[in-house]
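Every protein chain except one is present and positioned as in the full complex.
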Amino acid sequence: MREIEPLPAGTQPLPVDVPTTAPVIVAEMKARTPREIAWRRFKRHKLAVAGAIVLVLIVLLAIFAPWIARYNYGHIDLANSLLGPDGKHWFGTDNIGRDEFARVLYGGRISLIVGLSVALMSGVIGTVIGAVAGFYGGWIDNVLMRITDIFLSIPFLVVLILAVSLLSGSVFDIVLVLSLVFWMPNARIVRGVVLSLKEKEFVEAARSLGASNRRIIISHILPNSIGPIIVIVTLGVAQAIITESALSFLGFGVQPPVPTWGNLLAGARQFTLIAPWMIWFPGLFILLTVLSVNIVGDGLRDALDPHQSLGVRT
Amino acid sequence: MTAPLLEVKDLSVHFPTEDGVVRSVDGVSFTVERGETLGVVGESGSGKSVTFLTVMGLISRKDARISGEILFEDRNLLALGDDEMRGVRGEKISMIFQDPLTALNPLHRVGKQITEAIHAHHEISKKDAWTEAVDLLGRVGIPRPDARAREYPHQFSGGMRQRAMIAMALALNPSILIADEPTTALDVTVQAQILELIDRLKDEFNTAVVLITHDLGVVAEYADNVQVMYAGRIMESGSLTDIFNDSFHPYTWGLLQSISRLDQKQERLLPIKGSPPSLINLPPGCPFHPRCPYIFDPCNKEVPPLLEDALGHLSACHLSLADKQRIFSTQVAVKA
Partner (left out) sequence: MGRFIIRRLIYAIPVLLIVSILVFVVVHKVVDPTASLRANPHATAADITRLKHALGLDKSGYHQYLSWLSHFVRGDWGTSLIAGRPVAPDILNALGNSIVLGLVGVIFSLIIGVGIGIISALKQYSWFDNTATSAAFFGLSMPNFWFALILQLLVGVYLARWLNGGNALLPTSGATDPNLIGFHLVDRIRHLILPSIVLAVQIIAVYSRYMRTSMLEVMHSDFIRTARAKGISERRVIFSHGVRNALFPIVTQLGLDLGTIAGGLIVTETVFNWPGMGAFFIHALANGDYPQVLPWVVVTVSSVILFNLLVDIAYAVIDPRVHYA
């Protein structure tokens, strides 16, 4: 299995197409026995594909929940409450007889939608702001850094909880609040990427040929940042899902009766001893979803951004 | 004739990679004699650095398939165990590298980096080692060495850093000093100083020097013998005059024609057409043939062996000696 972070710089094979008077670059070579090479290639694809398959499965389960689940997620049946998993209720029932399987599936819908929406929204906002700040620098950059400094100095769960308290617990509000917090680390990362790209020679070359700022951004900076941005957004989905779940678990996220994996776990806490299945399944789904997103994101990073240092620190 | 200090026999270093086997060094044989300065010339990818990294034992067998022999002090270095090889490195044969800024540990004081080398090979007190380090820094031309030894690499200028590296390499009085592109990362004015320093120290420390470079100009001033490498093989080797005034290989001719010289009439500088070959898919026959203006029938079929055309002057080319001499005198060496 490959590393999560990209390879350090300097592990490329010797440059071959070099004019005779070029200075020598003695680079390290990544060498493996042929068997190891083939094995790694195979594993690499196999893992990312496996992750993608699991993810697709979960998404399908969520999308087709109304057709797959036998019961409605809100259907109360006190006579059948707190039953363990059996033929009729694959994941058991909760304290008021609701079918856990249905609840987990429907909960998945919300959790996935929130995760995706937040990642996209914060990705777009963060990218735009981060790119502008990184490229133009100056006071825009300063303002951005100051604002993010302030917000990043408060533990982000706290920021989220306080922000959510101002609003209702609807799904839309949660997405909004999460996006308004998540754009900040995204902006800082994109800013870093743009800054490093700005320094590269091909930008200087373009500039010396008279290219306008707009042209440089569109033709040079953007194409080279797409890779890291896609990776950020993908990994952001995982972050968003976990954060939404944590928030809901603490009681500050999406409010019942709308199910999310997080608030299913919150409701299950009191019944841990007598109905542990209420805890296993929602959490398991969170784990599987986040794990597959991370694996796919890592595969994407390998494909799109293998030699750049995507440093998590700014 | 005295036995050579270092004798490399049929050395090959192949790196298996995802895209194929990279034949960095492909059947190379040469010697380093006592007290000589051997200039090793070649472009990036010619195998010149890898050859000497292998001599130093810095190429791991986990990464490369190494075959051949490296004979030094009656031992085959390739047959030595790790500990024994470590005894040789730094003390009997040492090496300095291209970029002294990245080649020195930024977090260790310069003096300490020298004493570390000393302590690795000799039982000696910290104080004595430090005194030696300071002394060495002085001998390589660093002013106020006692203060400088306590500083960090980033506080030195580029030239001074390279001097410190040289001090480190000579600390244990090695028999051979390998200098891999020692001046490439330095300013032009400093380059000359460093090369002169190496030349002077060579006598003081009684060390043979291997000067690896892509720059013929560097070689012209300081080398006794020259070896030209291309695509992992030696194309030509001989004395300095052999190479510059009497060369027998089209690649060398190409190199000579692409540099400016004061002693010859040149209408234009002629770069060598084409680019270096892939070390994974070497062309059949002579590796230089795709770029050679003088190819004929055997060039793309048989690999030309490295043969002695004149005393001590070897070249790997199918052209007859007569042809080589003719071409050289008519086309390459046009006296001003």
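Per-chain residue numbering starts at 1, and chain names A and B are given in the order in which the chains are listed.
One rule holds for everything that comes next: contacts are C-beta pairs under 8 Å (C-beta built on N, C-alpha and C of every residue); 3 or more make two chains touch, one makes a residue touch a chain.
Predicted model only: the values in this text are computed from it and were never measured.
Chemist: Where does the absent chain make contact, in terms of the chains shown?
Modeler: The chain that is not shown is in contact with A, B.
Chemist: Check the options B:Met56, B:Ile234 or B:Leu314 and report the residue that touches the missing chain.
Modeler: B:Met56
Chemist: Can you work out which residue in B:Gly81, B:Pro106 or B:Pro143 touches the chain that's missing from view?
Modeler: Spelled out, the listed residue whose C-beta touches the missing chain is B:Pro106.
Chemist: With the missing chain put back, one of A:Leu83, A:Leu144 or A:Ile242 would touch it. Which one?
Modeler: Residue touching the chain left out of view: A:Ile242.
Chemist: Which of these touches the unseen chain: B:Ala64, B:Leu78, B:Ala149 or B:Met168?
Modeler: B:Met168
Chemist: Going by the touch rule given at the top, which residues of chain B touch the chain that is not shown?
Modeler: 56, 58, 82, 86-91, 94-95, 97, 99, 102-108, 116-117, 120-121, 152, 154, 165, 168-169
Chemist: Just the residue numbers, please: which parts of chain A touch the chain that's not shown?
Modeler: On the chain A side, contact with the omitted chain comes from 1-5, 7-11, 28, 32, 36, 40, 149-150, 153-155, 157-158, 161-163, 165-166, 238, 242, 245-246, 249-251, 265, 269, 272-273, 276, 279-280, 282-283, 286-287, 290-291, 294-295, 298, 313.
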